[in-house]
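Every protein chain except one is present and positioned as in the full complex.
On to chain A.
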Amino acid sequence: MKTPMLQMFTVAALALAATTASAKDREVHVYNWSDYIDPTILEDFTKETGIKVVYDVFDDNSLLETKLLAGGSGYDVVVPTGPFLQRQIKAGVYAKLDKSKLTNISNMWPDVMDRLAKYDKGNEHAVNYMWGTTGIGYNVAKIKAVLGDVPIDSWDVIFKPENAAKLKACGLNILDAPDETFAIALNYLKKNPDSKDVADIRAAGEVYSKIRPYARSINSAAYINDLANGDICITIGWSGDILQAKKRATEAKNGVEIKYVIPKEGTYMWFDNLAIPADAKNVAEAHEFINYLMRPEVIAKASNFVQYANGNLASQKFVDKDVLDNPSVYPTKEVMGRLFTISPYEGKSQKEVTSVWTKFKNGR
């Protein structure tokens, strides 16, 4: 992308951006996950700063990644998950954050910053927005009807084919996020969840292909409503998504009771982070927006709304008691010890993961 023609275009675009930015309407283009913020936060931000927020959503890391890699996405703030962040930094997608403009960074949670540094050395490109776990969400009444009065606290509930067969009747969804699902299966098999070994990846794939005949759906967004409506009864899913399904079911008063568990074998811990693409046009506004989200009372409001833990330690005194004390959202120290992270798949291991996962999805 280094042809003179393109450079000329870039200069022209920058000149244009400069003239429009000097006009009174300042803007920031944000690309975040769906159902991931309290909309009033955006309104408050505009009221306070006069910066208009153009807010757009995605439901899949690959969508974000493809837009970023193609270049010229037009976004100023994006929210990639850990391993994706790491690979995108390597591809040269992000600008370094100007820490002098992020005055609220002292509010961040050192433990989360440390874990995030695994993906972004020295925390140079990103700050954490929310973090959570990938566990099991289920419809209490329907699961009791098909499995009987057994405790739901292990991956066995889904991964044992004889159990999965019983779940077929009321609807099982598998989360469509191969990066995480492979790590979870490897951990379940008592192997290293971060293994990039082809034989291990195939072994993890086996876990899923054995239960494939019993899965009603494989998705990473529609399952929130499906669980809330009773269209599915159990799913591998992200903590906050399942708590949102619970909230929607309660609001709809449809009699559906939903629970989330972190299985005792342990599970994947993920981090969604705020970062600024290198080709962002409104860099100053992007920093202002990120800095605003690092205010304790603001990010606490977001956590209360979306039911996810955030990476802001100072915000915890503003987080609702039922969110902060909920071990599904803020796990206990003991459970934290069983949570793991992984590094990104690359080249051969990525091809293997996608190939195994595609075959699994197609039921072959």
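Observations on the structure shown:
Convention: contacts are C-beta pairs under 8 Å (C-beta built on N, C-alpha and C of every residue); 3 or more make two chains touch, one makes a residue touch a chain; residues count from 1.
By our rule, contacts and distances are computed from a predicted model.
One subunit of the complex is not drawn; among "Succinate dehydrogenase/fumarate reductase iron-sulfur subunit", "Dienelactone hydrolase family protein", "ABC transporter permease subunit" or "Fe-S cluster assembly protein SufB", its UniProt record names it "ABC transporter permease subunit".
From the set A:Val30, A:Val53 or A:Ile218, the residue in touch with the chain omitted from the display is A:Ile218, counting the whole complex. Of the listed residues A:Pro80, A:Gly171 or A:Pro296, the one in contact with the hidden chain in the full complex is A:Gly171.
Considering the whole complex, the residue from A:Glu27, A:Asp60, A:Glu265 or A:Asp320 that touches the absent chain is A:Asp60. For chain A, the list of residues touching the undisplayed chain reads 1-3, 60, 62-63, 65-66, 68-71, 87, 90-93, 171, 178, 215-218, 229-231, 346-347, 350-351, 354-355, 357-359, 361-364.
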